[in-house]
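The other protein chains are all here in position, but one chain of the complex has been omitted.
Letters A, B and C name the chains as they come in the text, with residue numbers starting at 1 for each one.
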């Protein structure tokens, strides 16, 4: 029985980690921290986590937390995560960081987009980008996982075969993503209040969202050369889900069926990535509450463009589910333990 | 490995049965029927049921279906279920009927409310009303379960301790229920189209909903005398969930805390019914996708009234989850197998 | 051209006043206050109020505001409104107060429910409860209007004919109300964030909501004797709308058609209250964005109960629309000026 601590457990990704781990036969949550909610029971904040009525939030005290767990999930705000990650990692623990702090391998890029320096660059070098479909082997041997962002997970899985198989001109990539509101986190903010979000739809952070360099880094690795993208996130009046619609110019004429063939081949052994048949497109509703990602493609022969789309649950495959998937791989377990649940629909 | 057949599997309760049973280590869905969708794959209708891509809908042919399964779940329309239930039951199979056809023990009441006679009254006598919190012992021995309706499940669980412990005047019960839209089923109907339901709220079938006699029958059994209620269902712009707010006059002065004490005692051993602390009221969001029922009460001392509320997921505890719970009991398994998942929230 | 000032204009009722008054040919908003947003343009907070791009929020300085307007709408928080109302009223201005501060004629009741004393009891005596359907004559002569609460408007209009015509036993009234989320106001609060409200439904403030004594006061006036009610508000995942479902025992046998006859008669001359035909029940969607109230009734002959339901838009007939209706009456204008717009549906 692996003992798990969750640092920053009063947000939606923390709650989702608890929900998923409650299904895990080989792991047990032994501690959960929250500064705002220290002293309160988990069920005071998340009444639906019935099985955690005995667990109480504590303040984040790394020294004190150290002996309580074998593996540490950190769901802290960006920049706040650095030091705690370094601490647990330096003490020999396994660490899965859900913040952005260890995702960008170039500290200068990190500083440019997150407006704060990276103080633990040696540890940063040890971090593995935790997208199993790309990095499974490295994850298996890693002790520090930078768990991917929600938009990057959706964008990379939509684009991976098209780039890896040389189908597209990587100078022409447009990534138009649409996210449910849980992606904004659990917070007291007029901007995410029901009456501001419901019956609305809008773009935000156009051309300036922090997930941009993360997507570019991974697409560049796949491509073998530098890739820059246009990335526009949008806010959808739904709780969960990200749908990404990506566009690029084709490098040669190809049919939708042929393009789909590349996707099916690349994802043939993946339990959680499901290419859809021609004419069917990813729907956030069909992955909700699950670790699945559905992908679909369509060639527009009139314009020689390919449209590549994906859907994930931003809190599961886009955060906590993928974190547990990474944990399973690190521990040498079956990758899908606690993640086998089918989506909740409707 | 128990073999399961689902008759009427192209609606939401059928799909939900498949979702839940996919988690069940001791059961396997071997056949699923649908008249509309015969010949299609399950995933053609329900793309989220990824694990059922190999299963194809067939027409309901009882003779042909008989050898394929040990236990039969019927999610057919009311009145259409009677004959199939009788057939499988008479052949010695275990049957769980999710329709209303075997819920009302008095065939005259059935005919009055459903406007069609009951043709299998001998079989009707063998049916056990499948609310485990009331009838667990009988369910254990039963071979035919009438799975409760969604509104009745929510109403009975909200009222059971108050009646059983003699707290209320049973001549004064008002049941005001609010249901998500999946309760209306999966159908092509302008009335349940997104633009008609979203941003709306309304009562329907006021004083005439068919779940009325079912609620009255069970409350009468608890009370030991005839109970009549006022029942008003409402449609809520959400996918899942029923919240019932019930009112009755108290028979003696009692505090909210004392009233809650009765609820805690009655439900002390129940895994799926959770009484809430004073001042907290059931929220459909906190049970979504799960088999849990939360209940809360409040005494209004000014008017000597008690307000009793409950929340369930209408497709799980209100239908398919409860059906699997009944199956587990009938088979002598742990009651919560495949039903342990925590609610999905947000 | 009447000059209008709005005190407290950065909430939803303030914004709705501006939206409605923009349609008014005889009124002009000359000033709007907000402490939080002083110095900002109205369109910085409410981008949809395109016609107000030239209007800037100012701090509430009653002396300075006095010469700017003939009529003052106050949409301030409860308790904060008292002093400003008294000031403008004492200076001879017309005042419409959308807070609860001048609704309860008994200051002791006010203090009991609002936990703060009433400091302007002489002015309180001058206030008229601004429900035109009950008090049109008094409103015409009034200089201070206490604009009714949203729940009270919906509850009183649902119950008025039944009480006034002696149909029901006023000791048995249950008021079960369901409100859209804008009723909670515009605020930074996790409890009203999209992910907490959407796909949820719950009761709150059971038996303790502050609108209870206001409803009771007005029902008592109609009845001619003291009336106490059970009142349970619920939160619906929609922006706007209140549906109230009220229950009471009938004093004599009566058909739904006869009951409806009383409603049609009482509301025959009312432009904004529309009784529905038998079998049709009020839907929040059918009044959205409008000043209309629809009412429907149903007699349950089995239990000798009558169900009385209403739907309003909480921000219009439940707040700002009714305020403008009151203004029109006070000014001797046609009652429906600026309020003629049909509901927005879907």
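Here is the rule we go by: a residue touches a chain if its C-beta (ideal position, glycine included) is under 8 Å from a C-beta of that chain, and two chains touch if they have at least 3 such contacts.
Keep in mind that this is a model prediction, so the values were computed, not measured.
Contact with the omitted chain, checked across C:150, C:219, C:287 or C:337, is made by C:287.
Residue-wise, the contact with the chain that is not shown comes from A:245, picked out of A:30, A:223 or A:245. Of the listed residues B:153, B:181 or B:283, the one in contact with the hidden chain in the full complex is B:181.
Contacts to the hidden chain, counted on chain C, fall at residues 12, 15, 19, 22-23, 46-51, 182, 199, 239-240, 274, 276, 280, 283, 285-290, 292, 294, 340-346. Interface residues of chain A facing the missing partner chain: 172, 174, 176, 178, 180, 195-196, 198-204, 206-207, 228-230, 232, 234, 236-241, 243, 245, 247, 281-286, 288, 298-300, 302-303, 305, 307, 309, 311, 346.
In the full complex, chain B contacts the hidden chain through residues 12, 181-182, 186-190, 192-199, 237-239.
Note that in this section only the chains that are shown with their structure count from here on.
Chain A and chain B have Cα centroids separated by 36 Å.
Touching of two or more other chains is recorded for residues 199, 239-240, 283, 285-286, 288, 346 of chain B.
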